[in-house]
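Only one protein chain is missing; all other protein chains are in place.
Let's look at chain A:
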Amino acid sequence: MNMVSYEPYVTEDGRTIGDAVMELRNITLRFGGVVAIKDISFDIREGEIRAIIGPNGAGKSSMLNVISGFYTPTEGEVWFEGGKRPPMRPYQVARQGIARTFQNIALFSGMSTLDNIMTGRITRMKSSLAAQALWWGRAQREETEHREAVEKIIDFLEIQHIRKTPVGRLPYGLQKRVELGRALAAEPRLLLLDEPMAGMNVEEKEDMSRFILDVNDEFGTTIVLIEHDMGVVMDLSDRVVVMDYGKKIGDGPPDEVRRNQDVIDAYLGVSHD
């Protein structure tokens, strides 16, 4: 069996959306008796911004954790880049080119912005522990290479002024940006953003939206996004998956989803029997 196949097309603003990079087939996730995700299937195409929305407790973050390999689905298959993905540890998934940010900021608060982003390069470091400790040969050369990559990200995210500031001292909006930087440092093929704009003011949201679009545009990174702010989702994403009570209730371009009666019900609240 192969993954679904699509014809590439070019969006209005000039981005190319290619074939599917990831496909989730009939994913079910149970914790004991609780069913977090119930038989969900969808796919993610190369170069697109795919949003997952839904009310609280709909299972969005669990879905993201399945994609990032943190949870192994109870049933169903994850297909990534043409092949079926066997159960994996999260670091193995990270090596495959999937990076993520977290809903609650998970940075090393005592370390500087620069060092935090540097940790994102970890999957790409090849020198041995001994070489690192002795600061010899490959370790030295690698440091330079990685520092250069990190500096490009710092430049990209416009956080030069906090390069050496411990992230614990930064305001929330900037910490979120640093976290995005760390995820980008891994040069991911697939970037998972878990509520990147939660708790931000309008200006910070605008900035963050611009960065997400730029990441997608400049690096061609495929992005999966969970977000509550409907305005943001509708503006940013190419396709939206709507979840409610662990089930998929809608899937398609933002305009289509907006008109979907199930979606409207889920958001406005209709009594469930």
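Simple rule for what comes next: a contact is a pair of C-beta atoms (placed from the backbone, for glycine too) under 8 Å apart; a residue touches a chain by one contact, two chains touch by 3 or more; residues count from 1.
To be clear about the criterion, contacts and distances are computed from a predicted model.
*Asks:* Out of "Transmembrane protein", "Urease accessory protein", "FAD:protein FMN transferase" or "Long-chain acyl-CoA synthetase", what name does the UniProt record list for the absent chain?
*Replies:* The chain we cannot see is recorded in UniProt as "Long-chain acyl-CoA synthetase".
*Asks:* Please pick, from A:I154, A:L170, A:I212 or A:I226, the residue that touches the omitted chain in the full complex.
*Replies:* Missing-chain contact among the listed residues: A:I154.
*Asks:* Name, in rising order, the residues on chain A that touch the hidden chain in the full complex.
*Replies:* 13-15, 114, 147-148, 151-152, 154-156, 158, 160-161, 163, 214, 217-218
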